[in-house]
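Take this structure first; my questions come after.
For this depiction, one protein chain was excluded, whereas all remaining protein chains were kept in their positions.
When the chains are written out, they are named A and B in that same order, and each has its own residue count from 1.
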Amino acid sequence: MSPEQENILEAHGVTKQFGGLTAVNDVSFAIPQGSIVSLIGPNGAGKTTFFNILTGLYKPTLGRVAFSGKNITAGRPDKIMALGVARTFQNIRLFGTMTAIENVMVGQHARMKAGLFGSIFRPPWVRGEEQRVRAKAAETLEYVGLRSGVHDQLATNLSYGDQRRVEIARALASEPRLLLLDEPTAGMNAQESESLTRFMQKLRDDFGLSILLIEHDMRVVMGVSEHVTVLDHGEKISEGEPQAVRSDPQVVEAYLGKQEAERQRAEQEGAV
Amino acid sequence: MAAASLPAAQPAPLRAVRRFLSSYGLILVLLAMPVAFGIQDLRTEGDLSRLANNLLDGLSNGSVWALVAIGYTLVYGIVELINFAHGEVFMIGSFVAAGFFGTIGLTAATGGAGLVLGLLLTLVLAMLASGVLNTMIERVAYRPLRNAPKLAPLITAVGFSFILQNVGLLWRGGSQQSIIDLVKSQKELFNVFGVSVTNGDALAVCVTIPLVLLMTAFIAKSRLGKAMRATAQDPDAARLMGINVDTTISATFMIGGMLAGAAGLIYALYQTTVWYFQGFTAGLIAFTAAVMGGIGNIRGAVLGGLIIGFIQQLSDNRIGTQWTPAIVFAYLVMIMVFKPSGLLGEETREAG
Partner (left out) sequence: MPELPRNVRIALTVAVIAFGALLPLFVEGGGGFIDDATLALAYVVMALGLNIIVGFAGLLDLGYVAFFAIGAYTMGYFGSLFHINVNGGEGLHVLVAGPAAELPGIHANFLIIVVLAIVATTVAGMLIGLPTLRLRGDYIAIVTLAFGEIVGRIAINGDEIAGFGTKLTNGRQGITPVDKIDLPFSEPFTALNLRPWYWVAFTMVLIVLFVNFRLRDSRLGRAWIALREDEVAAVSMGVPLVKTKLLAYGTGAAFGGVSGAFLGSYLNTVNADQFQFAFSIFILAMVILGGLGSIWGVVVGAIALSFINNRLIPDVLNDVPERIGLDFDLTELSFGIFGFLLVIMMILRPEGLIPERRRQLELGEGIEDLAKTGDDDDPVYQARVP
């Protein structure tokens, strides 16, 4: 990462403890403006916890997070979202009894103004706002590839793939500058993952979005990210270009266990 | 790293105050009344014997609340449900006991061995009745809703509480009914330094302590107790380990109900009155006790019960019985504000 390139998000020494368990330990980390970076690591490494700290769901025990130069450490989630950080969840969290389009409209909550009295008396500007927001929600749903026939279906009744799409649309509708995706390809087949990879690049190019991706599928990670950070047991054990990280022995060990890592190393040495 | 020591969003003094309040706020709140009245007593009477008497009466009241509170805590620990009907289960226990006195011919004149035997028999019966009732409620009103949104079983619990109140109303009418004072509950047994220990106090303590010890041992040692703890920790994992979760939950309701039944008997003997509405207030007081101790924690429930008993007695004795419910509820609200995890409760995930 070149120094003149501005970072949209910076985390310094972020630590999170749950009672005795240190889920994230002194992690520093930056996302360059307009880039796609990945956070990987075995299950329970602390990736989701790190996301929750960035989005304000958890207060970090120590450390500082800044979004485009502004300190957002332990800020309120809704305020952080209003600043331009949107996310999806590892296990989809749509509002089940709302339709797809209503879900996406909630995503625009922070971009709307109607309050209690505006909602009750519904003056022309509120009417206009509702129409704009609904139109934009429909447009965003189309953009993520949801047929207009299902826009008015309840979120629970959508297929798994469509639910993932709606969740991304809900995040996008808030016009974020940084998008956080928590294992978006979970439960997808190779082909779907492949198309999601292309979709992320398209997002970046269309909107100038920066994207932080938590991902298990190495093909997706290698295919899309410019920078990879690896967590294990809450600690950052490696970071850098995807290729370099992939061959880092510590990373291999974290993923495969010590024995397997040694066996591979021996094999490689034998081959040389 | 320098960045790590940067202050977070909240200014430091405020954080310190907040941390202090969340650790000691509840204890301060709890100490306020006794300390204030203690000072008042020292000023006006020169000693603390009135406070000590309050404490003793409070502890015997409190042992009843402790027994009821354990039922809340056990059930909450295992199914995360406030068993709203638990207070009514306690009330039915009282009614069964009071009705049974006559059936087996206990009178105020019965003495010695006959009384002990009769009361033991009544104890067993009240415990069984309340235990079976509680298990049945679980089966009918909670089990069908185990996968429903959380509010659903809470609403059926409220519903059942009303049904049982109505049963009580039909059974013994709408007003307080006095029952025979079998143990001469207000008679002084002995007196130490001006603190008068009555028969009722002795009875409350003599029934509660063995029951609590027995139950703690049961949960710690027995297979069923282990199954209960495993299910409370993680029902799915428990199921995988071959534990029959349904049976375990039923057993938990059974035990909780039995303790409430025992409490019902003590209450009847101690207060010498019963009425259909006693369960509502008792239920809320005992629930307050359970939350105060840290819900899910048995020792906490006992501790909370005793403390609430003391607070209740102070209020009854010094402010007026008509204000006691309001004061207990105010404590409940304060606990929720300062420390929802209670005195001995583990920090819940939210608090992490």
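By our rule, a residue touches a chain if its C-beta (ideal position, glycine included) is under 8 Å from a C-beta of that chain, and two chains touch if they have at least 3 such contacts.
As the structure is a computational prediction, the values presented were derived from the model and not from experiment.
Asks: In the complete assembly, which of B:16, B:39 or B:170 touches the absent chain?
Replies: Touches the omitted chain: B:170.
Asks: Sort through B:141, B:182, B:203 or B:282 and give me the one touching the missing partner chain.
Replies: Of these options, the touching residue for the absent chain is B:141.
Asks: Given that one chain is not shown, which residue among A:66, A:112, A:186 or A:256 touches it?
Replies: The one listed residue touching the chain not shown is A:112.
Asks: Return the single residue from B:31, B:213, B:241 or B:330 that touches the missing chain.
Replies: Touches the omitted chain: B:330.
Asks: Specify the residue from the set B:154, B:180, B:202 or B:219 that touches the hidden chain.
Replies: B:154
Asks: Which chain A residues touch the hidden chain?
Replies: 48-49, 52, 55, 57-59, 76-79, 81-82, 86-87, 89, 91, 93-99, 102, 105-112, 114-116, 118-122, 126, 129-130, 153-157, 170-171, 174
Asks: Footprint of the hidden chain on chain B, which residues?
Replies: Residues of chain B in contact with the hidden chain: 80-82, 140-141, 144-145, 147-156, 158-163, 165-167, 169-170, 174, 280, 284, 287, 291, 320, 322-323, 325-326, 329-330, 332-333, 336-337, 340, 349-352.
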